[in-house]
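Excluded from the complex is one protein chain; the other protein chains are retained at their positions.
Labels run A and B following the written order; every chain starts at residue 1.
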Amino acid sequence: MKRVLTAVLMVTLAASLFVSCGQGAAKGVEFIMNNGAEPQTLDPSKISGVPEHKIYMALFEGLVINDPKTSLAQPGVAESWTVSADGTMITFKLRKSTWSDGTPITAQTVVDSWHRTLHPDTGAEYAYMVNMVVKGAEEYNSGKAGKEAVAIKAVDDYTFQVELLGPLPYAVDMMSHYAFAILPMHAIAKFGDEWVKPGNIVSNGPFVLQEWKPQESLTVVANEKYWDAKTVKLDKVTFLPIDDNLTAYNKFKAGEIDWAHGVPLELIDEIKLRPDYQVAPQVGTYYYVFNVTRKPFDNVNVRKALAMALNMNDLVDKVTKGGQLATSSMVPAMAGYTPTKGNGYNPEEAKRLLAEAGFPGGVGFPKVTLLYNTSEAHKKIAEWAQENWKQILGIEVALLNQEWATYLDTRQTSHDFDFTRAGWVGDYLDPNTFLDMFLTGSGLNDGLYSNAQYDELVRRAGTMPAGAARMDVLRQAEDILITADQAVIPIYHYVEQDLIDLTKWDGWFANPLGSHHWKFIGPKK
Amino acid sequence: MPLLSKNKAEAVNEFNQYVKPVSLWADAWKRLKKNKMAVVGMWIVGLYLAVTFGAAFLPFYSYTDQELLHANLPPSTRPAGRVAVERLESRRGELLVAMQASNREDLKRDLDRVNEDLDRVRFELDRDPVHKRVYLLGTDYLGRDMLARTVYGGQISLLIGIVGTITAGLIGIVLGAIGGYAGGWADNLLSRFVDIMYSLPYMLVVIIIMSMFKDSSNATVLGIPLNIIILFFAIALVSWLTMSRIVRGQIISLKNSEFVEAARSMGAGPGRIVFRHLLPNTVGIIIVYSTLQFPSFIMNESFLSFLGLGVSAPYASWGTLVSEGVQGMQLYPWRLVVPATAMTIFLFAMNFLGDGLRDALDPQSKNRS
Partner (left out) sequence: MSRFIVRRLLSIIPTLFIVVTLSFFLIRLAPGGPFSREKKLPPEVLQNIMRKYHMDEPLLNQYFRYIGDVLRFDLGPSFRNKDHSVNELIGKAFPVSLHLGSMALAVALFLGLSVGVISALNQNKWPDYSAMSVAVLGISIPLFVIGPLLMLLFALRLKWLPTSGWISSRAGWATVILPTMTLMFPYFAYIARLSRGSIIEVVRSDYIRTARAKGLKESVVIWKHVLKGALLPVVTYLGPAFSGIVVGSVVVEQIFVVPGIGRIFVQSALNRDYTVIMGDVIVYSIILMGANFLVDVLYSMLDPRIAYK
């Protein structure tokens, strides 16, 4: 027995020695984060997710980047820009910067890069972001016109000009998105699709790729050729693709990672008490969409009754508990925009409206089904809502969960649902990103909502210059969508939940789009 | 005159003792009753079946009733209101400590809410009968009774276990026995069919089956919701594969034994040989493997509910309760321990009963007491 014990001790000792040796070997300041998933690609034209975006911010830099505190545009490769008087033409002044192999970045590089993203053969998912703002982009992307149709040009080596579809006030902020990335065209010409492989890849961000072990880790190291290399404080960043939040949390507790993005929701009571838990409002909304073509949800009073029977404050305080912001509006509050008041919690009014719709006390209400994609969090909320509807309105709602792809197919393609859970996170800081999806015939309008007056208001706002008048029109549109028509039940605004010790790390700030640029992050002095 | 009274019809065992001719089943039952562990197991299995399927007639709380003020209460024999007050008080203490370290907005908000709730529960404590409830096994995240949820959760889990075991038994034994005994091309064909069934991407096959019956999600067949029938079918689809291979292996090994030769020389047909001679000799392994597979059906159900097949929330199963509980086990261990223990006790009972049955049905021990 003694011998066995000694052997066990020896093995564990050796193991711990191994662990500590490894840690001692690292040079400089290293930062390890859980990225939540394996990056699907490093090619900015083909990126479509949050984990990829985090790596993109380390490797690449566009014309502008997000300010680490406000998420608004801040100089990147462009050192300054001017917007024409009518708001439709932006002229960027580029700084003299190079790729990590020393090749210079010119205005022509930007033109070629955007052309590549838009080229039909590239198959870029987020090309639609460019299509939304740049004149002629959609024509080229859909193969209806050649690349000369795209209204972008290199005026000289360091001046880049882009013409917009209208006076879109959010266009510059949007251009920090990876859809507007600047690409190493010389490397792409040389290696083709293989250019993103370690050894081939050339980048212009604060870091360059060192190693990529699929499903295991991706490591980047500081880029000496970066134009602002002196600001960069980290020597090495490692991204781990851990999709199990519980494991990531345990790893954070064991001190094996410095930043965990996302937390295990069931442990929120414990996590909240930690001083290293960070929670910040996000530009995103969790909501239920009614299929307004189906009975009984074609009746606006029924829709309102269901919305007014739910006390969202109860939900965020006692069920989700993560600091989410209870809401009755679709658009979160933004600079210059006050969201619609919506129809808040009012059980008496809810009962009255249901009776007015012909179902007093829920009598005769048909059996409806609430659809959600499989997840513990969605299930909790649906169970809570179901019970409240039963208690307050006396109606029976069945719950149906589907795995992600089936759920998307039901929601988006067949529209074969009564009402469904949905979530939307804004791509840029403007109410428009929440409102234009409810236009009649929009591909994103899953509930088949249609209101001519609403369409007119949202379209009109699209032609207006930035300012209070435009925000007012958007606000009127939201009044119709939510307060008058209750096309959806807004439930709460998302929050970003992170674990990072800010007494140890500097330059990490909570911001609305959740973009934490690596060049600012470093150890606290 | 014992010698004279002996006639040919009477059986003798290998020690030349006279024995009364008894059927295999009566004999097995006699031996099973002597095995104490098996009897205990049988009683537990019986109790589980009675309680879970008779739950509606027993004085349990509703498994759907929510009381958010009672969320995540630990098991206790005291009234829920009192337990809730204690939980809220200790939560307030935790929050006050945490606020010394960080001054976050959400902590302040939480503290306000806890104080508010505390006042409310204290006020209602003796006025509202809901606070007099006793949650013997604690509550879940929406303040629902874990005992009721576990009891009702047993319904679908036990049903799935039984259906899976029966289909695995029936299909697996028949196909395995045919393949093993016939050999040659028949065996080859059946074995390759099993290989193909193993190889198809099960998850997608289930998703496709579900999508084919999507329109009739509210339909019923013979009073059973269609969704549940598809669930049974999805379980049955793969449950028999390994069983058939195991039976086939046993039959191949036994078919050249002396006793089979003997039976054959006496003119027994293949059907008789397989079902009267070969299968009774493999019954031990069949029972052991069946009891082993039982829990895998229960867990398979929770996987299928991830795909959206089977019972839907707020109805639960042991599998879904366990997978819910594991996420929060550091804070609310009872939410994992209660359903997991309920399931484990049942599986123990099943195994002891299975072992007892195996011993009792073993043809080698026939007529030996």
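Operating definition for what follows: a contact is a pair of C-beta atoms (placed from the backbone, for glycine too) under 8 Å apart; a residue touches a chain by one contact, two chains touch by 3 or more.
Note that the coordinates shown come from a computational prediction; the quantities given were computed from them, not determined experimentally.
Only one of the listed residues, B:L68, B:L111, B:L125 or B:I252, touches the absent chain: B:I252. Within the set A:D243, A:E396 or A:E456, the residue that contacts the chain not displayed is A:D243.
Note on the undisplayed chain: of the listed residues B:T139, B:T242 or B:S312, the one touching it is B:T242. Residues touching the missing chain, restricted to chain B, are 37, 183-184, 188, 191-192, 195-196, 198-201, 203-205, 207-208, 211, 241-242, 245-246, 248-250, 252-253, 256-257, 284-285, 287-289, 291-292, 295-296, 299, 319, 322-323, 326, 329-330, 336, 340, 343-344, 347-348, 351, 355, 358, 362, 364-365 (touch as defined at the top).
Chain A meets the missing chain through residues 12, 15-16, 18-19, 22-23, 38, 40-43, 46, 48, 120-125, 127-128, 131, 138, 141-143, 196-197, 213-217, 240-244, 246-247, 250-251, 253-254, 256, 403-406, 408-410, 412-413, 422-424, 443-444.
The definition used in the following text is that only the chains that are shown with their structure count from here on.
Look at where the CA atoms of chain A average out and do the same for chain B: the two points lie 42 Å apart. Those residues of chain A that touch chain B in the shared complex are 246, 264-267, 269-270, 272-275, 277, 279, 314, 317-319, 323, 367, 369, 374, 376, 379-380, 382-384, 386-387, 398-403, 406, 410, 416. Chain B makes touch with chain A in their complex at residues 64-66, 68, 71-72, 91, 94-95, 97-98, 101-102, 104, 106-107, 109-110, 113, 141-142, 207, 210-211, 214-215, 217-218, 305-308, 312-314, 324, 327-328, 330-332.
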